[in-house]
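Every protein chain except one is present and positioned as in the full complex.
Labels for the chains are A, B and C, by order of writing; each one numbers its residues from 1.
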Amino acid sequence: MGNLHETLGINDLKSKNTLWKALLAEFLANVLLNFFGCASCVSATGKPTSFVLIALTFGLVIFILVQTLGHVSGAHINPAVTAGMMSVGNISIVKGILYIIVQCLGSLAGSSVLKALTPEPLHSTGLGNTQLQDDFTPVQGFGVEFFLGFVLVLVVCGVCDPNRPEAKPAAALAIGMAVGVGHLATVDFTGSSMNPARSFGSALIANDWDDHWVYWVGPVLGGIAAALIYKHAFSAPSLGPLK
Amino acid sequence: MGNLHETLGINDLKSKNTLWKALLAEFLANVLLNFFGCASCVSATGKPTSFVLIALTFGLVIFILVQTLGHVSGAHINPAVTAGMMSVGNISIVKGILYIIVQCLGSLAGSSVLKALTPEPLHSTGLGNTQLQDDFTPVQGFGVEFFLGFVLVLVVCGVCDPNRPEAKPAAALAIGMAVGVGHLATVDFTGSSMNPARSFGSALIANDWDDHWVYWVGPVLGGIAAALIYKHAFSAPSLGPLK
Amino acid sequence: MGNLHETLGINDLKSKNTLWKALLAEFLANVLLNFFGCASCVSATGKPTSFVLIALTFGLVIFILVQTLGHVSGAHINPAVTAGMMSVGNISIVKGILYIIVQCLGSLAGSSVLKALTPEPLHSTGLGNTQLQDDFTPVQGFGVEFFLGFVLVLVVCGVCDPNRPEAKPAAALAIGMAVGVGHLATVDFTGSSMNPARSFGSALIANDWDDHWVYWVGPVLGGIAAALIYKHAFSAPSLGPLK
Partner (left out) sequence: MGNLHETLGINDLKSKNTLWKALLAEFLANVLLNFFGCASCVSATGKPTSFVLIALTFGLVIFILVQTLGHVSGAHINPAVTAGMMSVGNISIVKGILYIIVQCLGSLAGSSVLKALTPEPLHSTGLGNTQLQDDFTPVQGFGVEFFLGFVLVLVVCGVCDPNRPEAKPAAALAIGMAVGVGHLATVDFTGSSMNPARSFGSALIANDWDDHWVYWVGPVLGGIAAALIYKHAFSAPSLGPLK
């Protein structure tokens, strides 16, 4: 019984103080992700934004949030990351589900605030909603988003490996730049969501659910695949007990 | 009486040597911020500058200044940061006010030097003065600048938390990139000041004070909100006394 | 006999478990390099991609892969790096050849997946195949690629020098940015391969082998030259036995 409770994480709920702080951190981080990330997609000048600008915004906002809030919640900020962590037992089932719920609520709040703080004529292009480029089939979109979730969670696992202290100083930067690389390479293919919560918030505000499943199934399965491969093939040997 | 003196920081004024160095560092940093930052907004080729160029300039100049001068003054370089630090008692009232004054004087000097070192035909676009994009109401501009001050001071608090040594190696980079993210996302909305002193220096040189209150009230309130939230919800548990 | 075995690395093959993990890491890293790197060269919007976007993608994907997988295989991800390491005895001959084979297979797989996940109309521009710009002679191309391999391996040697612990925190970032610099400066000259495996994967998918030797001989000779110069002129004095 104790073991089952542990896997499900019901015991986690008892340390309420820490849990609420972690949920607040995830919520707030997703607010800022969708506010700043999607603001980069919204151009107020009449000219389209460059993809480099969008990619740097998403990559750097993840870098600064992980660097700032990593100690509170682990700074997942993304259901694909949380799913990957759940698949290898780094976070309990119950806590992981709570994380995913507040991530979605945070992204929704961030997109809502963006809508409120921008003039209505700017809303017509979807406020950063992720969509498949013409000619891409949903299966191709799924494949692209699978790889996006895969590379992100592979990096998260590698730089957060407790037996790799040498990877710590630039860990948050690497996680952010995994998001940056994904956007640079594939923002023109699928909008490079990499993150179901981020797409959920945008989709609800834009009320556009075309191919929305792609942005959930792709990153989540990619993230789980990466976490399992990292754990079984690449995790660093134990450094022994730390002082 | 001693306690009040401490909060107000009147005792600070006694260690004059350190204080003058700190004020000189803040002054010089704001000179360089406005000189290089606003120089990035001034195009000498006749074509408008890309937003990526402007955002990288502001973000990277803050990174290098914090990395270089952090030990002298804390490298606030921004009244919104100073206000945030004052709100949680990290800097005394008197010292904070002195910081804000020299920050404004530094930014003014930086913008003045930029004006002197560029040909007159380039001055017509305002030398980097921050302005609300058409269609944005002052309240929307306030909201955007609130979020800009919020994210910057949240990052400052997180990476400078004395109980988070793991955040130190990339701390200055994260602070700079918070400024970079803000510019990337919202330079087309409000000019993304994030910093009342930077806007003050530009506004005085351009003699254009439209909506100037937005650039003071927004970042300062956002910065205070972030400092209070970080202190009460996210600060790391004490590591115990350091050797 | 023992010494010859050591140089050739036949003994390496006995620790099969570690070797297979390293080969898997090299394979997977090259899959991700060619998938994301070449995806950045493929534009789905009808407009050509900016060189800054391409350069940041290649540079950042190498940064995150080295940061994530460095402990498994050394994260060469590039036959020029492996050749440089072989030339100074940092990796045995047999192991180095196995590395190069799986790097090529990985890049081929990455380019294949990219082809499968993008609509056919986007394949006409070569899916990121490296080619000499008109007017460049093959000898000029060789020279450019020589310098590209040279700077990359010089950085690898410098930041991975076991007697330079101060270089470790930003080591992976420097390696990635060496790739970034190479692309920024010379992507318009040769496509800035820097990496025979990356070019091999693209060339096979595009079935375009014009001047392909340039992308093998240039980076490999440049890499070997840099490794020899670093070893004999620049390697740091021994720090003495580490605890």
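General observations
Here is the rule we go by: a contact is a pair of C-beta atoms (placed from the backbone, for glycine too) under 8 Å apart; a residue touches a chain by one contact, two chains touch by 3 or more.
Please read these numbers as outputs of a predicted model, since none were measured by experiment.
Only one of C:69, C:177, C:205 or C:224 touches the chain withheld from this view, namely C:177. Where chain C meets the omitted chain, the residues involved are 50-52, 55, 59, 133, 135-137, 140, 143-144, 147, 151, 154-155, 157-159, 164, 166-167, 169-171, 173-174, 177-178, 180-182, 184-186, 188-189, 229, 233-234, 236.
The omitted chain makes contact with chain B at the following residues, 21, 24-25, 28, 32, 35-37, 39-40, 43-45, 49-50, 52-53, 56-57, 60-61, 63-64, 67-72, 113, 116-119, 121-122, 168-170, 172-173.
Just so it is clear, only the chains that are shown with their structure count from here on.
Rotating chain A by 90 degrees superposes its CA atoms on those of chain C, with the angle stated to the nearest 5. The geometric centre of chain B is 40 Å away from that of chain C, both derived from CA atoms. Multi-chain contact residues of chain B (touching two or more other chains) are listed as 52, 169.
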